[in-house]
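Showing chain A:
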Amino acid sequence: MELVLALAIGVLTACGVWLILRPRTFQVIMGLVLLSYGVNLFIFAMGRLVTDRPPILDARPLEAAQYADPVPQALVLTAIVISFATTALFLVLLMAARGLTGTDHVDGKEPDS
Partner candidate 1 sequence: MSLSLIVILPFAGALIAAFLPAHARNAASWLSGLVTIVCTAAVVRLYPSLTAAEPVLRERLSWAPQLGLELYLRMDGYAGLFALLVAFMGLLVVLYARYYMSPQDPVPRFFSFLLAFMGAMLGTVLSGNLIQLVIFWELTSLTSFMLIAYWYHRADARRGARMALIVTATGGMCLLLGIVWLGSIAGGFDLDTVLASGATIRAHEHYPVVLMLILLGALTKSAQVPFHFWLPNAMAAPTPVSAYLHSATMVKAGVFLLARLWPALAGTAEWFWILCTLGLASLLLGAVAALFQRDLKAVLAYSTISHLGLITLLLGMNSPLALVAAVFHMMNHATFKASLFMAAGIVDHETGTRDMRRLGGLSQAMPITAGVALVACAAMAGVPLLNGFLSKEMFFAETIFAGEGPLIRIALPAIATLASVFSVAYSARFVHSVFFGRATGDLPRAPHEPTRGMLAPSALLVFACLLVGILPEQTIGPVLRLAVASILGAATPEFSLKIWHGFTTPVLMSVLALAGGSFVYAVLFRRSARAMAAAPWRAPLDGRRAFDVTMVMIVRVCERLTRAISSRRLQVQLLLIVVVTLATAAAPLLGASLPPGLALTRVASAFALLWLVGAACAIGAATQAKYHRLAALIMVGGAGLVTCLTFAWFSAPDLALTQISVEVVTTVLLLLGLRWMPRRTKVDELRRKSLRARARRARDLLVAVVAGAGVTGLALVIMLRPPVEVLKPFFLEHALPDAGGHNVVNVILVDFRGFDTFGEITVLSIVALTVYALLRRFRPAAESRGLPRAQREDEARAALASGEGLPGGYSLIPAVVGRMLMPVAGIVSVYFLLRGHNAPGGGFVGGLVMATGIIVQYMTSGVLWVESRLRVHPHYWIALGLLAAGVAGITAWFVAAPFLTSVERDLTLPLLGSLHLSTVLLFDLGVYMVVVGATVLMLIAIAHQSLRQSRKSSSADERAEIGVMPAIEADR
Partner candidate 2 sequence: MRQVPLYLTLALVGLWLLLNAELSVLSIASGVLLALLLVLAIARLRPVRPRLRHVHLAIPLLATLLVDIVLSNLAVARVVLGLTRNRQARSGFIDIPLELSDPHGLAVLAVIVTATPGTSWAGVAPDGRVLRLHMLDIRNEDEWIRSFKQRYERRLLRIFQ
């Protein structure tokens, strides 16, 4: 399972990096979204992988070690919210830049030839 998740993180990161290196604002925002998935999964993976043991204390008596680590989950939650906010901001910025500069190039002008 770890291998699949690690590869998934890698693919998301690679696609994200590729996209943020592209010249169009929409490509960059897509890249940022993909990167945020990758990074969130990466943080999440730092708690190691546990199936079927959400850190919710119910009637089942379990050792602490058997639960999934709640800390990275809490961190990812914060990170998700912040990425959402920044995505929104970036989107509006991209709209404003397109309107003001007349191009969707990240530098606000088309590259010369």
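We adopt the following convention: a residue touches a chain if its C-beta (ideal position, glycine included) is under 8 Å from a C-beta of that chain, and two chains touch if they have at least 3 such contacts; residues count from 1.
Here is how the candidates were picked: all candidates are chains of the complex that A comes from, given by their letters.
What you see is a predicted model, and the numbers here were worked out from it, not measured in a lab.
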item: Chain A: touching candidate in this complex (1 or 2); value: 1
item: For the chain A and candidate 1 complex, residues of the former touching the latter; value: 1-15, 17-24, 26-31, 33-34, 37-38, 40-42, 44-58, 64-65, 67-71, 73-78, 80-82, 84-89, 91-96, 98-100, 102, 104, 106-107
